[in-house]
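Removed: one protein chain of the complex. Kept in place: all other protein chains.
For chain A:
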Amino acid sequence: MSEEPENWARLHPATLAIRALERLPELVLGLPAAAYFIGDTGIVVALFLAGAGLAASMLFAFVYWRRFTYWVGPEQLVIESGIVNRNRRTIPFDRIQDVSLEQKLLARLFGVSIVRIETGSSGGDEGELDCVSRAEADRLRDRIRAYRAGNAEREYTVDEGKGEALPPLYAMDFRRLVVAGLFNFSLVFLAILGGVWQYLGSYLPAEYLDPSRWVGAYRKEAVGLISALSILSFAMLLLLVGIVTGLMRTIARDFGFRLTRTETGLRRERGLFTRTDVVIPLRRVQAGIVSTGIIKRLFGWSGLAVQSLGSDGNAGTHHEVSPLATSDELVPVLDELSMPLPPPARDFVRVSPKLIWRSWTQDGLALGIAVLIAAFFWNGWPLLLAAAPFLLIAPLLQYHAHGYCFWKDVLFVRRGFWRPRVTILPLAKAQSATLVRGLTQQGFGLATLAIGTAGASLASPLRILDLEEDTARNLLGERMLLD
C-alpha cells in the first residue's frame, strides 16, 4: 500500500494480434449465418458487418490492453485492470502456490506465454497475465521461486541452470508417444463430425440431411449396400479412424513430455500446439494413481497421475505425471513423491468373496423390480433380461480386480478389471474414514470402508468395498487412527 510502484508493465503487444487472429474463425464461420439472415442484399453487407464487429472488438481489446498493467514488487505481484471499474489485485508471493505457463499455438508463433498464478484461497483470487513474452514469464517465475526458496531458508541459488543440468525424471520420446497413442483409441472424431453436421444442418435445407429422403430415393441401392463385406469394411474404417484419432490426440497433447524436479515440486512440460508448463507443488500432492489397461498391462505399461489439492478449494485436480511408463521408470518419480511402487497384485488382500453374492442379490432385486414395472408399460420388457449375463459376470470380475494392501504408512487400493488402477495413499493424507453398511451389506455382514482424501472427485471417493465387518472395523480403528 505505502510504496507506490514506479515501473508498471503492460502485457506484450502481440496479445492484440493474437486476439484478432483468434476472433477471425468465429467471424468466418458466422458469415453464412449473417448472409442467411440478411438474405439477398448479400455478402457485401455481411462482410461490412463482420468488419465492423471485428473493429469494435479490437478497439475494446486495445483499450483493455492499455488499461491492464502489472507490477512485480519485491514481495508481491500487483495487477491493475478494468476499463471502467478499476480493479487492483495484490498477490503476495507468500500466498502463491503455483505458477504455470501455457503457450497456445499462436502464442508460440509470437513467442509469448500466458502466466497463471494460483493462490491457495478458494477461487477468484487468482492472477492471469495473458500474454507476456516468454522471457518475462520466466523472469517472473524465477523471481517468485527465488523469493519462496529464500523464505524457506534454503539455498538461494535460482535452480534454473541446475534444473537444466539434471536429467528429467521422466520424458517421452517420439516412439513412446506413438505407443501411447496406439493405446488411446478414441472415437471422439465421430462426435466432432456430428457437431459439424449439426452446425451445417442449421444452414442447409432440412431435407438434405434427412436420411429417410436419401434411403427413399435410392432404396434399391441402399439395400444392396448392406452386405457382410460392407459392414466389415465399415468396422475396419471405424477402427482406423479410432486409432488415427487416438494417435493425433496423444501426440498433440503429450509431445515433448518432460517431467523435472524443481525445488518445490514437479515441473511438467508438454504439448505440440498448446505448450503447457505446470509446476505441481509436492506439498499439495495427496495421493498417487497408477492406472493401466487390460492390454497395456500385458506389455508392462502403466501411467501415473497425482491427485493434488485444487487451487479452488474442494475441486481437486489430477495431474498426469507419466502417461505411459514401465515400473522401472515410475520408481524415480514415485521416489520424489515419497511413495513406494505398488506391490504386485498377488500381495494385495482380497475383500470378502461375499461381495459377489451381495452384488448378485442387489442387482437381481433391482433388475426384478425394473422388469416388473416395465412389464406394465412395455411389450419389449424381456429385452431387459439381456442385462442379466452382464450382471452375473461383472461382480466376479470386480472381486478379482479389487484388493488392498498396507505397507508401512501407505495404503494401496486396487480396483477395476478392464482399467486396473492402484491408488497410493500415504495415511497421513487420509482426512477421515467411514464404515458404510447398506441394507444388503448388513444382511451379509459386510461393510465398505470409505476414506476421505483432499482433492478427490466427489463422485468417486476412495473405497474398499465389502470387507468382512470385523476386518473393516479393525482397519477403521487400528489403521486410520494410528498413522
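Quick notes
Here is the rule we go by: a residue touches a chain if its C-beta (ideal position, glycine included) is under 8 Å from a C-beta of that chain, and two chains touch if they have at least 3 such contacts; residues count from 1.
Everything that follows uses one rule, which is that contacts and distances are computed from a predicted model.
This figure omits one chain of the complex; the name its UniProt record holds, of "FMNH2-utilizing oxygenase", "YdbS-like PH domain-containing protein", "ATP-binding cassette domain-containing protein" or "Cobalt transporter subunit CbtB", is "YdbS-like PH domain-containing protein".
Across A:26, A:128 or A:470, the single residue that touches the chain missing here is A:470.
Considering A:233, A:338 or A:442, the position touching the chain not shown turns out to be A:442 (whole complex). Residue positions on chain A in contact with the hidden chain: 309, 314, 316, 430-439, 442, 450-458, 461-462, 470, 473-474, 476-478, 480-483, in rising order.
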